[in-house]
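A single protein chain has been omitted; all remaining protein chains appear in their positions.
Showing chain A:
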Amino acid sequence: MDTQDSLSGGLDSNLGLYDADASNFDARLASDSMDVEDGGGARSSTRVDGNFGADDSDQALATGDEDEGDDDDGDAATDDDLSVLMRAWVNERSSPEILEYEGAAMENLMELVDFQTQKMATQPSALGNILKMDADRVKYLVRSYLRTRLSKIEEHARHYIKDVQYRERLSQNELEYAKGYVELEERHARRSFLDQLPPHLRGLDDVTADGLEMVSKPDLEAAVFCRVRSTVGEFQFEASEAPIVMKRNNIFITRYSIIRNLLEDGKVELI
(Lines give C-alpha, C1' and ligand atoms only; values in the text may rest on other atoms or scores of the structure.)
Protein backbone atom coordinates (compact mmCIF):
# COMPACT_ATOMS: atom_id res chain seq x y z
CA MET A 1 0.00 0.00 0.00
CA ASP A 2 1.63 3.14 -1.10
CA THR A 3 1.15 6.14 1.04
CA GLN A 4 0.34 9.28 -0.73
CA ASP A 5 1.71 12.70 -0.46
CA SER A 6 -0.09 15.17 1.63
CA LEU A 7 -3.07 16.58 -0.08
CA SER A 8 -2.47 20.07 1.09
CA GLY A 9 -0.31 20.89 -1.90
CA GLY A 10 -3.20 21.87 -4.09
CA LEU A 11 -5.86 19.57 -5.36
CA ASP A 12 -4.54 19.09 -8.76
CA SER A 13 -1.16 17.64 -8.03
CA ASN A 14 -2.82 14.92 -6.03
CA LEU A 15 -5.69 14.26 -8.24
CA GLY A 16 -3.29 13.95 -11.08
CA LEU A 17 -2.71 10.41 -9.94
CA TYR A 18 -6.09 9.35 -11.11
CA ASP A 19 -7.34 8.92 -14.55
CA ALA A 20 -10.50 10.63 -15.61
CA ASP A 21 -11.90 7.26 -16.43
CA ALA A 22 -14.04 5.76 -13.74
CA SER A 23 -13.42 2.30 -15.08
CA ASN A 24 -10.13 2.57 -13.32
CA PHE A 25 -11.90 1.86 -10.14
CA ASP A 26 -12.87 -1.42 -11.47
CA ALA A 27 -9.28 -2.36 -11.79
CA ARG A 28 -8.81 -1.17 -8.28
CA LEU A 29 -11.47 -3.44 -6.97
CA ALA A 30 -8.69 -5.86 -7.62
CA SER A 31 -8.27 -9.03 -5.78
CA ASP A 32 -5.06 -8.11 -4.07
CA SER A 33 -4.76 -10.44 -1.16
CA MET A 34 -6.38 -9.01 1.87
CA ASP A 35 -5.71 -10.42 5.24
CA VAL A 36 -8.63 -10.64 7.48
CA GLU A 37 -9.46 -9.17 10.83
CA ASP A 38 -8.37 -6.55 13.19
CA GLY A 39 -8.55 -2.93 12.44
CA GLY A 40 -8.01 -1.46 15.86
CA GLY A 41 -10.95 -0.34 17.89
CA ALA A 42 -12.55 3.01 17.82
CA ARG A 43 -10.41 5.59 16.12
CA SER A 44 -10.53 9.23 16.74
CA SER A 45 -12.60 10.89 14.16
CA THR A 46 -13.51 14.34 13.09
CA ARG A 47 -16.35 13.36 10.88
CA VAL A 48 -20.04 13.37 11.15
CA ASP A 49 -21.58 9.96 11.21
CA GLY A 50 -23.65 10.25 8.12
CA ASN A 51 -25.46 7.03 7.57
CA PHE A 52 -24.88 6.83 3.88
CA GLY A 53 -27.56 5.80 1.54
CA ALA A 54 -30.24 7.25 3.69
CA ASP A 55 -30.83 10.02 1.23
CA ASP A 56 -32.40 8.91 -1.97
CA SER A 57 -32.49 5.22 -1.57
CA ASP A 58 -36.03 5.13 -0.30
CA GLN A 59 -37.13 5.49 -3.84
CA ALA A 60 -35.09 2.48 -4.67
CA LEU A 61 -36.99 -0.44 -3.30
CA ALA A 62 -39.84 -0.77 -5.62
CA THR A 63 -42.54 -2.52 -3.78
CA GLY A 64 -45.76 -3.63 -5.28
CA ASP A 65 -47.59 -0.37 -4.95
CA GLU A 66 -47.38 1.88 -7.91
CA ASP A 67 -48.48 4.68 -5.68
CA GLU A 68 -45.94 7.44 -5.43
CA GLY A 69 -47.10 7.77 -1.85
CA ASP A 70 -46.61 11.43 -1.16
CA ASP A 71 -43.54 10.51 0.74
CA ASP A 72 -42.16 13.92 1.18
CA ASP A 73 -40.40 12.86 4.30
CA GLY A 74 -36.63 13.27 4.24
CA ASP A 75 -36.48 16.74 2.85
CA ALA A 76 -32.97 16.00 1.70
CA ALA A 77 -31.70 18.63 4.10
CA THR A 78 -29.48 16.19 5.97
CA ASP A 79 -27.12 15.68 3.09
CA ASP A 80 -23.52 14.79 3.70
CA ASP A 81 -20.79 16.51 1.72
CA LEU A 82 -20.27 13.58 -0.59
CA SER A 83 -23.90 13.52 -1.63
CA VAL A 84 -23.81 17.26 -2.11
CA LEU A 85 -20.79 17.07 -4.36
CA MET A 86 -22.12 14.10 -6.28
CA ARG A 87 -25.31 15.96 -7.02
CA ALA A 88 -23.34 19.07 -7.91
CA TRP A 89 -21.29 17.01 -10.32
CA VAL A 90 -24.31 15.54 -12.05
CA ASN A 91 -26.03 18.94 -12.18
CA GLU A 92 -22.93 20.57 -13.54
CA ARG A 93 -22.57 17.99 -16.23
CA SER A 94 -26.17 18.37 -17.32
CA SER A 95 -26.75 22.09 -17.15
CA PRO A 96 -25.97 24.48 -19.99
CA GLU A 97 -24.54 27.20 -17.73
CA ILE A 98 -21.95 27.09 -14.99
CA LEU A 99 -23.46 26.60 -11.52
CA GLU A 100 -22.55 27.74 -8.05
CA TYR A 101 -19.16 26.45 -6.91
CA GLU A 102 -19.45 23.87 -4.14
CA GLY A 103 -16.33 25.03 -2.40
CA ALA A 104 -17.26 24.21 1.17
CA ALA A 105 -18.30 20.63 0.50
CA MET A 106 -15.19 20.08 -1.55
CA GLU A 107 -12.82 21.46 1.03
CA ASN A 108 -14.39 19.36 3.74
CA LEU A 109 -14.07 16.29 1.60
CA MET A 110 -10.46 16.92 0.72
CA GLU A 111 -9.67 17.41 4.38
CA LEU A 112 -11.33 14.13 5.17
CA VAL A 113 -9.45 12.41 2.38
CA ASP A 114 -6.26 13.82 3.80
CA PHE A 115 -7.15 12.46 7.20
CA GLN A 116 -8.05 9.08 5.76
CA THR A 117 -4.82 8.93 3.78
CA GLN A 118 -2.77 9.41 6.90
CA LYS A 119 -4.80 6.78 8.64
CA MET A 120 -4.51 4.16 5.95
CA ALA A 121 -0.76 3.98 6.27
CA THR A 122 -1.10 2.58 9.75
CA GLN A 123 -3.75 0.02 8.90
CA PRO A 124 -3.39 -3.63 7.93
CA SER A 125 -3.68 -4.00 4.19
CA ALA A 126 -7.25 -5.31 4.13
CA LEU A 127 -8.55 -2.25 5.81
CA GLY A 128 -6.04 -0.01 4.11
CA ASN A 129 -7.33 -1.13 0.72
CA ILE A 130 -10.85 -0.24 1.67
CA LEU A 131 -9.85 3.19 2.89
CA LYS A 132 -7.79 3.79 -0.19
CA MET A 133 -10.60 2.82 -2.50
CA ASP A 134 -12.94 5.07 -0.58
CA ALA A 135 -10.54 8.01 -0.76
CA ASP A 136 -9.87 7.36 -4.44
CA ARG A 137 -13.55 7.52 -5.19
CA VAL A 138 -13.80 10.92 -3.57
CA LYS A 139 -10.74 12.18 -5.42
CA TYR A 140 -12.15 10.96 -8.67
CA LEU A 141 -15.34 12.87 -8.02
CA VAL A 142 -13.55 16.08 -7.11
CA ARG A 143 -11.37 15.78 -10.14
CA SER A 144 -14.17 15.16 -12.55
CA TYR A 145 -16.20 17.95 -11.02
CA LEU A 146 -13.40 20.46 -11.48
CA ARG A 147 -12.69 19.30 -15.00
CA THR A 148 -16.32 19.62 -15.94
CA ARG A 149 -16.32 23.18 -14.72
CA LEU A 150 -13.12 23.97 -16.56
CA SER A 151 -14.53 22.73 -19.80
CA LYS A 152 -17.63 24.85 -19.30
CA ILE A 153 -15.53 27.87 -18.45
CA GLU A 154 -13.55 27.45 -21.65
CA GLU A 155 -16.78 27.33 -23.58
CA HIS A 156 -17.97 30.78 -22.53
CA ALA A 157 -14.99 32.24 -20.72
CA ARG A 158 -15.48 35.75 -22.00
CA HIS A 159 -19.09 35.88 -20.92
CA TYR A 160 -18.42 34.42 -17.48
CA ILE A 161 -15.79 36.95 -16.53
CA LYS A 162 -17.83 39.84 -17.87
CA ASP A 163 -21.09 39.00 -16.12
CA VAL A 164 -21.07 39.69 -12.36
CA GLN A 165 -23.57 36.98 -11.60
CA TYR A 166 -21.39 34.35 -13.22
CA ARG A 167 -18.16 35.74 -11.92
CA GLU A 168 -19.41 35.13 -8.40
CA ARG A 169 -20.06 31.52 -9.19
CA LEU A 170 -16.43 30.84 -10.00
CA SER A 171 -13.81 30.03 -7.44
CA GLN A 172 -10.76 32.27 -7.24
CA ASN A 173 -8.70 29.77 -9.20
CA GLU A 174 -11.37 29.33 -11.80
CA LEU A 175 -11.69 33.05 -12.29
CA GLU A 176 -7.96 33.32 -12.86
CA TYR A 177 -8.11 30.43 -15.25
CA ALA A 178 -10.92 32.06 -17.19
CA LYS A 179 -9.07 35.35 -17.41
CA GLY A 180 -5.91 33.63 -18.53
CA TYR A 181 -7.82 31.68 -21.11
CA VAL A 182 -9.45 34.76 -22.58
CA GLU A 183 -6.15 36.56 -22.67
CA LEU A 184 -4.37 33.74 -24.43
CA GLU A 185 -7.13 33.37 -26.93
CA GLU A 186 -7.12 37.06 -27.64
CA ARG A 187 -3.38 37.25 -28.03
CA HIS A 188 -3.42 34.32 -30.38
CA ALA A 189 -6.17 35.82 -32.50
CA ARG A 190 -4.40 39.15 -32.65
CA ARG A 191 -1.09 37.70 -33.65
CA SER A 192 -2.41 35.34 -36.23
CA PHE A 193 -4.79 37.62 -38.08
CA LEU A 194 -6.56 40.37 -36.16
CA ASP A 195 -3.67 42.79 -36.41
CA GLN A 196 -3.84 42.61 -40.16
CA LEU A 197 -7.47 43.68 -40.24
CA PRO A 198 -8.68 47.25 -40.34
CA PRO A 199 -9.00 48.57 -36.77
CA HIS A 200 -12.79 48.66 -36.71
CA LEU A 201 -12.91 44.92 -37.41
CA ARG A 202 -10.59 43.92 -34.62
CA GLY A 203 -13.11 43.75 -31.81
CA LEU A 204 -13.78 40.42 -30.13
CA ASP A 205 -16.88 41.44 -28.23
CA ASP A 206 -18.78 43.54 -30.73
CA VAL A 207 -22.53 43.70 -30.80
CA THR A 208 -24.18 44.25 -34.15
CA ALA A 209 -27.05 46.68 -34.68
CA ASP A 210 -29.63 43.90 -34.50
CA GLY A 211 -28.28 42.63 -31.23
CA LEU A 212 -26.11 39.80 -32.46
CA GLU A 213 -23.22 39.41 -30.03
CA MET A 214 -19.79 38.03 -30.69
CA VAL A 215 -19.46 36.74 -27.16
CA SER A 216 -21.09 33.35 -26.86
CA LYS A 217 -23.47 32.72 -24.00
CA PRO A 218 -24.80 29.52 -22.53
CA ASP A 219 -28.09 28.48 -24.11
CA LEU A 220 -30.49 28.69 -21.19
CA GLU A 221 -33.31 27.32 -23.30
CA ALA A 222 -31.55 24.01 -23.83
CA ALA A 223 -33.39 20.82 -23.01
CA VAL A 224 -32.59 19.14 -19.70
CA PHE A 225 -33.87 16.16 -17.78
CA CYS A 226 -34.70 16.83 -14.17
CA ARG A 227 -36.03 14.95 -11.19
CA VAL A 228 -38.06 16.57 -8.44
CA ARG A 229 -36.34 16.28 -5.06
CA SER A 230 -39.00 17.73 -2.85
CA THR A 231 -42.58 18.25 -3.88
CA VAL A 232 -43.10 21.59 -5.55
CA GLY A 233 -46.83 21.41 -6.04
CA GLU A 234 -48.45 23.10 -8.98
CA PHE A 235 -45.94 24.56 -11.31
CA GLN A 236 -46.47 26.69 -14.34
CA PHE A 237 -44.20 25.43 -17.09
CA GLU A 238 -45.55 27.82 -19.63
CA ALA A 239 -47.66 30.89 -19.08
CA SER A 240 -50.20 29.73 -21.62
CA GLU A 241 -50.52 26.19 -20.28
CA ALA A 242 -52.28 24.70 -17.30
CA PRO A 243 -50.00 24.19 -14.31
CA ILE A 244 -48.62 20.72 -13.71
CA VAL A 245 -48.20 19.11 -10.32
CA MET A 246 -44.56 18.38 -9.53
CA LYS A 247 -44.21 15.65 -6.97
CA ARG A 248 -41.11 14.11 -5.51
CA ASN A 249 -39.35 11.78 -7.97
CA ASN A 250 -41.29 12.97 -10.97
CA ILE A 251 -39.06 13.23 -14.01
CA PHE A 252 -39.41 15.87 -16.69
CA ILE A 253 -37.66 16.88 -19.82
CA THR A 254 -38.03 20.61 -20.18
CA ARG A 255 -36.22 23.81 -20.96
CA TYR A 256 -33.47 24.72 -18.58
CA SER A 257 -34.71 28.27 -18.07
CA ILE A 258 -38.05 26.99 -16.77
CA ILE A 259 -36.59 25.00 -13.90
CA ARG A 260 -33.54 27.18 -13.31
CA ASN A 261 -34.84 28.68 -10.08
CA LEU A 262 -36.05 25.34 -8.79
CA LEU A 263 -32.59 23.96 -9.37
CA GLU A 264 -31.02 26.80 -7.47
CA ASP A 265 -33.35 26.12 -4.54
CA GLY A 266 -32.48 22.45 -4.65
CA LYS A 267 -36.08 21.50 -5.38
CA VAL A 268 -35.08 19.64 -8.49
CA GLU A 269 -31.89 17.97 -9.61
CA LEU A 270 -30.71 17.37 -13.12
CA ILE A 271 -30.13 13.86 -14.33
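Before moving on, here are some points about what is shown:
Definition applied: a residue touches a chain if its C-beta (ideal position, glycine included) is under 8 Å from a C-beta of that chain, and two chains touch if they have at least 3 such contacts; residues count from 1.
Convention: contacts and distances are computed from a predicted model.
Matching "Hsp70 protein-domain-containing protein", "Large ribosomal subunit protein mL39", "RNA polymerase II holoenzyme cyclin-like subunit" or "DNA replication complex GINS protein PSF2" against the UniProt entry of the left-out chain gives the name "DNA replication complex GINS protein PSF2". Shown as candidates are A:Ser151, A:Gln196, A:Ser216 or A:Asn261; the residue that touches the absent chain is A:Ser151. Seen from chain A, the chain kept out of the figure touches residues 20-23, 25-26, 29-31, 33-34, 36-43, 45, 47-53, 56-57, 59-64, 66, 68, 80, 82-83, 86, 90, 93-94, 109, 112-113, 116, 126-127, 129-131, 133-135, 137-138, 140-141, 144, 147-148, 150-151, 154, 221-223, 225, 237-238, 241, 244, 249-255, 258, 271.
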